[in-house]
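Missing here is one protein chain; the remaining ones are kept as they sit in the complex.
Let's look at subunit A:
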Amino acid sequence: MKRLVYVLGLLLACLGTAQASIDTYEFSTQAERERYRTLVEELRCPKCQNQNIADSDAPIAMDMRDEIYSKLEAGQSDEEIIGFLVERYGDFVRYKPPVNSKTVILWYGPAAFLAFGLLMVVIILMRRRRSVVAKQDQSLSSDEQARLSDILKQYK
């Protein structure tokens, strides 16, 4: 029982830390606020991986949010801000990696495999159908038909 209480206590403690961080930035326009939200949700924290920088409490995520905020206020475009971060932290910080020679297999690999699989299925099905049709085409000639009816007659 005591152990159960400990475990529950630990779980409760975890709940507290799992909350998204709330910043107190003042934005001059609503549009800017939305751009900020999109950016912090699309950028990935390099420290606590698999969290975006909006959700992360790591100091580096805080620095990145500060940086994004001040650059937004300075009038920089989303591309400029993302570029600034990628220059320092690499493509890793983007949840939407760019299409380039390194990532092309990630972007199009699955689709290519699916297309290959579908193509194979179609080819196999078409072949199978062709052979079935070919078998059906083997209808009897009139001689054969006559022989067949003779044979059938014998067994009547």
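In this text, a contact is a pair of C-beta atoms (placed from the backbone, for glycine too) under 8 Å apart; a residue touches a chain by one contact, two chains touch by 3 or more; residues count from 1.
Rule of thumb we're sticking to: contacts and distances are computed from a predicted model.
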Out of "Carbohydrate ABC transporter permease", "DsbE family thiol:disulfide interchange protein", "Peptide/nickel transport system ATP-binding protein" or "Peptidase M42 family protein", flag the one the UniProt entry gives for the chain missing from this complex. "DsbE family thiol:disulfide interchange protein"
Where the complex has a chain not shown, which of A:Arg37, A:Lys96 or A:Arg127 is the residue touching it? A:Arg127
Using the touch definition up top, pick the residue from A:Tyr6, A:Tyr95 or A:Phe113 that touches the left-out chain. A:Phe113
Residue ranges of subunit A at the interface with the undisplayed chain: 46-47, 49, 58-60, 63, 67, 86-92, 113, 116, 120, 123-124, 127
